[in-house]
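A protein chain is absent from this complex, but the other protein chains hold their places.
Take a look at subunit A:
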């Protein structure tokens, strides 16, 4: 919990446009993400899901429109401010874990803490506490080449959550896994995020993965279609 947390939506996109050269990827995308919700972003290939995620996370800057985090515009911030935001407040998990191959699994998990300025011993200790929780006991010293895809993805999940980010951005986190392993990763992701109160943006084209979320939106042709159903349960 940080004192800057407001009560409104945690993340908003309004009228976001972005083109790559002459290719329009986003054409007036609107989205509101509530605090603590797990939101699935679905839609056909090439519809603009990843681009939208990158704009919301301050990785890409829209050509037009606004991105607000905690009610504050972030699309006008400079690269160093956005990078600090990503490091301090956001976590990321992508399709292929993207672990640093030279580091051990526990060093990979500790990385966001080290980058945030935590001392090495403390960071590694905190990183270690995730291994048992995610069924990774005994794999702390392995390098990414010595892990199965499912293990590497759980290490990536631990790395995404270790700094207790306010928002976890994930793009096809189970895309490279078989269905049973993918389901295990999703179940772990959802329970860890709920425990920490982390908001999750989950880009996926897989309906069974999206079913772990509280609700879904569909991106089509660079716009967000939010006919979606209301939140069920939770």
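For the reader, a short list of remarks on this structure follows.
Rule of thumb we're sticking to: contacts are C-beta pairs under 8 Å (C-beta built on N, C-alpha and C of every residue); 3 or more make two chains touch, one makes a residue touch a chain; residues count from 1.
In this section, contacts and distances are computed from a predicted model.
The complex appears with one chain absent; UniProt names that chain "DNA-binding PadR family transcriptional regulator" among the candidates "AppA antirepressor of ppsR sensor of blue light protein", "DNA-binding PadR family transcriptional regulator", "Cbb3-type cytochrome c oxidase subunit I" or "Carbon-monoxide dehydrogenase large subunit". From the options A:83, A:141 or A:225, the residue with contact to the chain not on display is A:225. Of the candidate positions A:74, A:167 or A:210, contact with the hidden chain is made by A:210. In the full complex, the hidden chain is touched by subunit A at residues 44, 187, 190-191, 207-208, 210-214, 216, 218, 225, 227-229, 232-233.
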